[in-house]
Every structure is written in structure tokens, then in C-alpha cells.
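One chain of protein is taken out of this complex; the other chains stay put.
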């Protein structure tokens, strides 16, 4: 979190979101990308990966969406606010469907339970981001 | 295209989209991810990259979105159809805003013109995909 | 290939590799990233994905390595030549080990056979790239 905070605050362009909500969301996106990548892998190592095929698939989708969201939110220069808004909304959906699938296996596989919680935290953080404001012009950028 | 076609047809699960529209869209997503990555790089090498800062930013966003869309569409197992629908719609938007920005620089920078065209082809391919059908059950999968 | 060629030629900085070898390698990296993503997915949909767990794992590794290599080679500005050299060498290795694993399943699963061939083409293209030349200074960049 510390690095995310420092990088957010030292960008010459102020972010299009509330700073603390943004930092939280970036952190949860990277954490969820990691946990979904790890959960897909753990699922293939279980005794019956066939029963986890949908979990693996949604894990891989969610990992990719969260990675892209985390990168997009890490950029503060002149965003397209509608694009970012839709990306964050999509990310909340990816996290929700992945969490729902992980929930079905959470009592049998601890990695699915941990991943479900990471997805839910990321979904909450995406929803808490709110609507991006139009970026201030470069001339009026801070510092 | 040949490999995309073979991989699409040999998956044990039939795709949730019309096959030829799907193959075209996957191809355009990977091509657009490449051209946007290259355009961002070329922009930083121009005499005045400051004037291209928004183009660089949208190139990087579009490259990430197209890469994620291309990967998601390359998976055919048990998708969440609403998630895919929204990802493809988002990808069309990312391509549109990037193409619009590239268009502003297309007369001065040939890489922006080429990239604009790649974005527009990808936007068209995303829109032509249509609505995913609910995946057929595994039991009825082909072959 | 056409877009890759146009983007390579319109970059203000000439590439650090022979142009036709570079374009071929970029193309094969993106194609292999696609086929490995698709093969991992197809493997999870087979009757016995447990037997394909190592194939899935190496497919996912190879897809990520090829995507990163394709992006890195798409950038022509002021590279670190030793970093690029090692990335391309690593990519050849990722493709080789993935092709070897796919080969074990190629007679049973057509997607493994197609993916094996994509990996081998990418390995060949990486090896054909040769050693990057030190980038020419920006001042002497073409056009």
C-alpha cells in the first residue's frame, strides 16, 4: 500500500478519483489478480479438477480483468473517464461472478475460500471508487 | 488466423459466439494490442511526446483491454456470458476512444494512422460479435 | 503481419534487430500467446484434466512469457539490449518446454498438436532473431 500511495501522490496529474478509495482499489486489484492466478493453479492440482473447470475459467478471466484494471487505475494522465468507469464496473462484475463460483467450493478447498474473500474485497473497492471526475487540465496539475 | 481457427475448432466446448465472428474478433484484439503497444512507444520517440501524452495513455489502456479481451475470448469453457458481453462492449469503447485520439495525430504521425485503423477494425469486430449464447452443457460438447 | 510491419517501419527509432526477423518474431509471440491460452482452456474441458495439469501449467506460463516478449519487441525506443536478449532466449525456452509437454498429448488432443506447432514456430522465430544491435542514437533516427 505504501508504494501505491507514494506513486499516486507523486504523479504530476492528480487522480480522477478520491485518493484513498483509488489506492485501496489498486491494491485490491493486484491482490485479486494474484489470488485468482494462484486459485486457478491450485484447482488444477486437486484430485478432481474437472469439477473445478468453471472455477479455473472464471479465475483466469478475473485475474486478467483485475490486472488490467489495476494498471489502468495506476495511470493518472488524461484518462477517458467513461472508459475507466466501465472498466471498474466490469471488474466488480468479474470479481462477483468469480467469488460466487469460489463460494461453491469454499468448504472443500481453502484456496477457493481465500480467493472468494479477495474477490469480494476487490468488488467492494471497485464499487467504492465512485464516478471519476473529469481530469483537471495539465496546466493546473499539482506541484 | 489459421492457428486461431484451429484452436477454436478443437476446443471440446463449442464457443458461445458465431465461430467466424469470434475468430475475427480474437485476431483483431491481438493485432490491436500489438499496434497500441507499438504506437505508445513510437509516440514517446517523437520530437514532442508531450503533445502525445493522451495518445500514449489511451494506447496503453487499449493495449491492456484488447489483450484481456483476446485472452477471454480464447477460452471457451463455461463462460459467464454477461461478463464476456460487457468485456467485449468495453473493448469496443477502448478502441473507439483510442482511434479518436490517434485520428488527431494521423496526418503528422504514420504510426498513429496505422494504429487508428487497427483500433477501428477491432471495434467493428467487437460489435459484430453479437450476444453470447448460453454455453451448451459439457455433456453435449462436440467431438 | 501487415500491421506489425507498418508499426515497425513507422517507429521514429529503427529496431535493434533485422526487420523481417523482428516482425516474424512479434507475430509468432502473439500467435503463441493465443494458442497457449486456448490450449490451457481446452485441456480443462477434456475428460481427464488431471492428466493434463502440467500441460495447463506450462501453457499458462508460456502464454504470459510470449505476451511479454511480444510487447517488449514491439517497443523500439532505447532498449536495454541485454534485457531483450535474455527475454527472447527465455521465450525460446518457454516455447520449447511447452511444445515438449504438448507433444505428449498431441496424438490424443488436436489442440495440443496445434499448440505444439505454434510453440515450435515461436521458438524458431526467437532463435532466428539473433543478437540485438546497440540502438542508434535518437538524433540519427530515420525519417
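Order of writing sets the chain letters: A, B and C. Residues in each chain are counted from 1.
In this section, a residue touches a chain if its C-beta (ideal position, glycine included) is under 8 Å from a C-beta of that chain, and two chains touch if they have at least 3 such contacts.
Remember, predicted model here, so these are calculated numbers, not experimental data.
One chain is not displayed; in the complete assembly it touches the shown chains A, B, C. The chain that is not drawn here is touched, among residues A:33, A:65 or A:126, by A:33.
Shown as candidates are B:57, B:75, B:96 or B:111; the residue that touches the absent chain is B:57. Taking the whole complex into account, chain A touches the unshown chain at residues 3-4, 6-8, 10-13, 26, 30-31, 33-35, 37-39, 41-42, 44-46, 63, 67, 70-71, 74-77, 109-111, 114-115, 118, 138, 141. Seen from chain C, the chain kept out of the figure touches residues 53-54, 56-58, 60-61, 64-65, 67-68, 71-72, 75, 77-80, 82-83, 86-87, 89-90, 93-94, 97, 138.
Within the entire complex, the positions of chain B that touch the omitted partner chain are 40-41, 44-45, 47-50, 53, 56-57, 60.
Operating definition for what follows: only the chains that are shown with their structure count from here on.
Each of residues 67, 71, 75, 77, 138 in chain B touches at least two other chains.
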